[in-house]
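Before I ask anything, here is the structure I am working with.
Here the complex is missing one protein chain, while the rest keep their positions.
We call the chains A, B and C, going by the order they appear; numbering starts again at 1 in every chain.
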Amino acid sequence: MTGRLRLWIFVAGAAGLAAFVLWGLAGLPGFGRYPGPYGDIINRVAVAQTNATGVVSAVNFEYRGFDTLGEEFILFAAAAGIATVLRRLRGEHVITTRREALDRVAPPASDTVRAAALAATGPVIVLGWFLATHAQTSPSGGFQGGVLLTTAFVLIFLAGQVLLFRRASPADLTDVAGAIGAGGFAAVGVAAVIMGLPYLSNFLPLGGMPGAVTSSGTIALVSFLVGLEVAATFLLIVTELTDQALLVREGGR
Amino acid sequence: MDPLLPVPTVLPLLTAAVLAALGPVLRSRRRVLDAAAIAVAAVVTAVLVVIMVRTAGGDQVYWFAGFRPAHGAAIGIDFAAGPLPAGLAALAALLVTAAMIFSWRYFDETGTYYHVLMLTFLAGMTGFCLTGDIFDLFIWFELMSVSAYALTAYRPEERGPVQGALNFAISNSVGAYLSLSGIAIVYGRTGALNMAQIGQALAGHRPDGLVVVAFVLIIAGLLVKSAVVPFHFWLADAHTVAPTPACVLFSGVMVELGLYGIARVYWSMFGQSLGHQATVTRTFLTLGLLTAVVGAMFCFRERHLKRLLAFSTVSHAGLFLTGIALLTPLGLAGAAVYVAGHGLIKAALFLCVGIVLHRLGSVNETWLHGRGRLLRVTGAVFTLAALGLADMPPFATFRGKGWIEASAAAHGMPWITAVFVICSVLVGGAVLRVAGGVFYGLGDPPSEEPQMAAEASEETGKTDHARRRTPATMIVPAAVLAVAGIAIGSLPHIGPAVQAAAVRFQDQPAYNATVLSGAHVAHPAALFAPEPAAITVTDLASGLGSAAGALILAFLALYWRRLPLLRRGFEPGAGLEQPIRRFQSGVVNDYVTWIVIGAACLGGTLALSIR
Amino acid sequence: MGFLPFLVVAWVLVVGLYGIVTSRHLVHQIVCLIVVQSSTYVLLLAVGYRTGAVAPYFSDVPVHTPAVDPVVQALSLTDVVVEAAVTALLLAFAVQAHKRFGTLDPHELVQIKG
Partner (left out) sequence: MSGLVAVSTPYTVPAGLMDVLQAVLLVLVAAGATAVVLTRSPLRQVIVLSAYGLVLALLFLAFQAPDVTLSELAVGSVLLPALLLLTLGRIRRREK
């Protein structure tokens, strides 16, 4: 199809689709009038059942924990796919000496940026850790924590310490950590089965006070594992792309 | 709760994670990886067969983390297994097993990623079949998709795989997001994600705009996956470039999973509300038959073996959709058996093509002409499977097609038989032409077409040509699958058993009661008529007729240059090249345009006709 | 207010699709796919919203306080992860495509032209 023809066909189709979708949306109860019952039931029972005051985490890691398991494996499969696609090909080699790397560092970071980025790294790691282990209480959880941990490494990268970054995330380590995170989640579910409960049941004691760090049984554990998986996986992705962007040199070029 | 239900999904996930975690150790130990993947896939197949048998008397429901529904409202996620979902998942697991055995000698490189991706693919497929929750369905759909994109691009050293994977991924992602919008819309009305609960909430109300829109958007993503025209363009691109074991799964079961998803969504969520109106049948029958005819025509003109088989899958997807669209138990039962038979046979055909590629280093029909003569066993298996694809008795495809035709005839549409026979003749003829030309050197090689030669040569050079023998790990799975295609159709009592399963699949109130209140609903045997279980004379005539027609067409295609009636230089379908290129352009922008048009037209049709 | 969120959802969806269809750069196309998906977050959160209700956290408020739907928020979180995963994979494809074809224009990435 030529560009113009495609555009006109698309405009006709998209107008129809938009009208159609709006027709359906008009059948909703209206904005601000969530009818329930799913969310209302959860809001009512979640704190008593799970001891978690952050109900979204309770949904993610308890009621719909099986979704989250699948989601973690989507990430895991994507990481495997990225590693497959970007694996170093024949005729390419990775630069390992600082001299070679120096003239390839992409972001022309000023010293201020480098210093700021380096200074931010520590707090970001701490914050990521906090988020990953406090799913049951505040708006946080393994995913956000994991992404923040990755961000810490991106900050190192911004600081221009590419080789340090490479050293901080050897491919094998990230691979293994990601697999342990995702597999650990699946295995926590199996542990429940061994104790005679349905798969993914919360088999740990719920602890005392709702909202305490050690409360809500497996939620904290699963959240931590998710954080591990997310951090490792995104780190792997960033590493692979960094390798592509900066370090891999093609033979004969 | 049957403790076996989570096993088919969780076991492959756990194994994938363990293999990846042990990656640094296992990387150079290919055989350990292979053995683990084969063992897991085989165990999953066996577990699913057990589940299928156990659920023959009534559906099994498994609530994850033990959150059972209270007062008709689900707060957790369930697996709801019946014989049809479990059977389809078993087919998926069986094909993964066969593909992994085939891979034993297929790849030279080492590494854990291939095995990991095949296992996550398997988990996505089984989860998709068994789940009873619409958002969970989306999750497993995405896991299946992401694994499939990655497998398509498995050989990134070449140009094709990356492009095929991109077209695949972008088309399917657009479809998936349309589905997700549909899920959000129906959630906004019902406040539920459990399919049975949504079905119950929607039932008893007239289908308004929201119901129609949610239905169309949710199935839009599934139509992309099941390669229904005009949502199908990505399929040929992906099949052309994906490694053969992945093609086995794409064609043999992934496309069919999309269709299963449509049936599941219809029969557990929207069916009661839409009221099984004749317009639903008409709309999807049109889509199905259009797909069948377009796929068959594209199939016959192909010279690239993998694309040829890919288009035959498009054609068959249309025939399956036709069976589902009849909204009758017999039509659905026919589609189920047809899917099983087709999956086994198509897998066998792809494995044979894989062997050809492994031994001869090409998938170009013209170049291969007569060169396959030394692959005697492969040729025999390929020919046998090709006859199965032409719906010859006693293949399962013949049984399934017969039921769909019988059901259509009973509803005043006997002409559907003619369309089925035409498509079987075209598709079977194309594959038999390949069999006769490549493996027996009959007739003349088809003319070399520069563009197609270029496409086919993408595959060449992957293997060294010194491979003198076909490894047993490659030919045995192909032969077993082809024979299984016959065996399934000849099972005693398969007719009543599958039709009883179809009756139950379509009994929405019973499904709702089973899931939401744990009721056990028995189905009186009288519900399904015993007549179609027997093979009628009409069935035999249509089956033998299409097989004979396919053979004749194949011979005509091989020998047409020697026929006195035609003038020299005549190329059948030569004038069609340009328009076809325009549609199958390889540009993903076009594909997405067609998805938008398809969704808008489907929505418009249903919006105007449903009362 | 009323219907505005849903108008925005439909607009974002269609604009994203427009971007995909007219794109001449693969990375641009992938970003447009992100836009298409962002319409689903807005839709999910909009259908679960309740006017005047609090966020579903009960550390400082009693359990019976009217709160918005936590389920759609959990679904959106899942959705964000899926988006990140799919986008990253697509970007990896784009890098490879550029390496193999030397271009990122979808019109020139046609393998058939070999």
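Couple of notes before you dig in:
Assume contacts are C-beta pairs under 8 Å (C-beta built on N, C-alpha and C of every residue); 3 or more make two chains touch, one makes a residue touch a chain.
As the structure is a computational prediction, the values presented were derived from the model and not from experiment.
Taking the full assembly into account, the omitted chain touches A, C.
Set against the missing chain, the residues A:28, A:154, A:219 or A:232 yield one that touches it, A:154. Within chain C, the residues in touch with the undisplayed chain are 1, 4-5, 7-8, 11-12, 15-16, 18-19, 24-25, 27-28, 31-32, 34-35, 38-39, 41-42, 45-46, 49, 51-57, 59-61, 65, 67-68, 73, 76-77, 80-81, 83-84, 87-88, 91, 94-95, 98-99, 102, 104. Take chain A: the residues that touch the chain left off the picture are 54, 56-57, 104, 106, 123, 127, 131, 137-141, 143-144, 147-148, 150-151, 154, 234, 237-238, 241-242, 244-246.
Just so we're on the same page, only the chains that are shown with their structure count from here on.
Averaged Cα coordinates give chain A a centre that lies 32 Å from the centre of chain B. Multi-chain contact residues of chain B, defined as those touching 2 or more other chains: 135, 139, 142, 146, 149-150, 153, 156, 162, 181, 185, 187-188, 191, 193, 585, 587, 589, 593, 596. Counting partner chains per residue, chain A shows two or more touched chains at residues 6, 10, 14, 17, 21, 25-26, 28, 34, 36, 38-40, 42, 64, 67, 71, 74, 77-78, 81-82, 85-86. For chain A in complex with chain B, the touching residues are 1, 6, 9-10, 12-14, 16-17, 20-21, 23-29, 34-42, 45, 62-67, 69-71, 73-74, 76-78, 80-87, 89-90, 172, 175-176, 178-180, 182-184, 186-187, 189-190, 192-193, 197-202. Residue ranges of chain B in contact with chain A, taken from their complex: 1, 3, 6, 10, 13-14, 16-21, 23-24, 62-67, 73-77, 111, 113-114, 116-117, 120-121, 123-124, 127, 135-136, 139-140, 142-143, 146-147, 149-151, 153-154, 156-157, 162, 181, 185, 187-193, 208-214, 216-217, 582, 585, 587, 589-590, 593, 596-597, 599-601, 603-604, 607. On chain C, the positions that touch chain B within their shared complex are 9, 13, 17, 20-23, 26, 29-30, 33, 36-37, 39-40, 43-44, 47-48, 69, 71-72, 75, 78-79, 82, 85-86, 89-90, 93-94, 96-97, 100-101, 106-107, 109-114.
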